[in-house]
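What follows is a short report on a single structure.
One protein chain omitted, others in place.
Presenting chain A:
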């Protein structure tokens, strides 16, 4: 039995925060900045953690924090409108309020990765929870070995943070490779699947840590390619998505056999995940 203190009503109560700005990223994705100026110390979090965002009267959903962990005065989330709650969050608009509780979950293992090469692999919206990790890596660049970022999307129009991505591509401290599944003749970048990009990364398997978020099938194929190249499973970290309700390990909604994704994850190493997500859940 757990000896830890039980969460009280406190952690379950969303805090209403005002929408400072809303920026469109792609046709169905926007980044919302929430006003935390009245909170002493702002909203500290660790890269990879998420909040529960509440659209009043509609419902609550888990959304990763996509901002810079070194700037807790700015709370950012990048949201894709896929259904009732995310659509209601978009409609809140500038000046309106949404409920927030968090931060929750196990973050990216950036301490453990210190001194090692880091390969960051993002598919589609998966770049959102990895953005905070990339900003951390850039801020503490000298503490890490080679840092590579591989990004995949359905089409050039589906790429998140396009301007920032272009800046990162110019940044000599990072190797950035971008690919899309389909493109017209105007696209001068790579066309193909994300795992194929790994061939262009100089990997020293024994000193490589991989951080990955995206559609699970993409992650499985990428894991296989990393394994083929000799990266140990314990150094491959995946961020998982499961339906959530409480986000604090109570309700079991997010259960993946032995794990509560909200509490034990969302970031988990592949050696622990392997029996449960590969090839199919039981």
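What we mean here is this: contacts are C-beta pairs under 8 Å (C-beta built on N, C-alpha and C of every residue); 3 or more make two chains touch, one makes a residue touch a chain; residues count from 1.
Just so it is clear, contacts and distances are computed from a predicted model.
J.: According to its UniProt record, what is the protein name of the omitted chain, chosen from "NADH-quinone oxidoreductase subunit F", "Formate dehydrogenase subunit alpha", "ABC transporter permease subunit" or "Cyclic nucleotide-binding domain-containing protein"?
T.: Record says "Cyclic nucleotide-binding domain-containing protein".
J.: Pick out which of A:77, A:101 or A:190 touches the chain that's been left out of the picture.
T.: A:190
J.: With respect to the chain omitted from the figure, which of A:18, A:39, A:97 or A:154 is a touching residue?
T.: Answering carefully, the residue with contact to the hidden chain is A:154.
J.: List the chain A residues touching the unshown chain?
T.: Missing-chain contacts on chain A: residues 28, 80, 82, 123-125, 152-154, 158, 179, 181-185, 187-193, 195-196, 199-200, 214-215, 217-218, 221.
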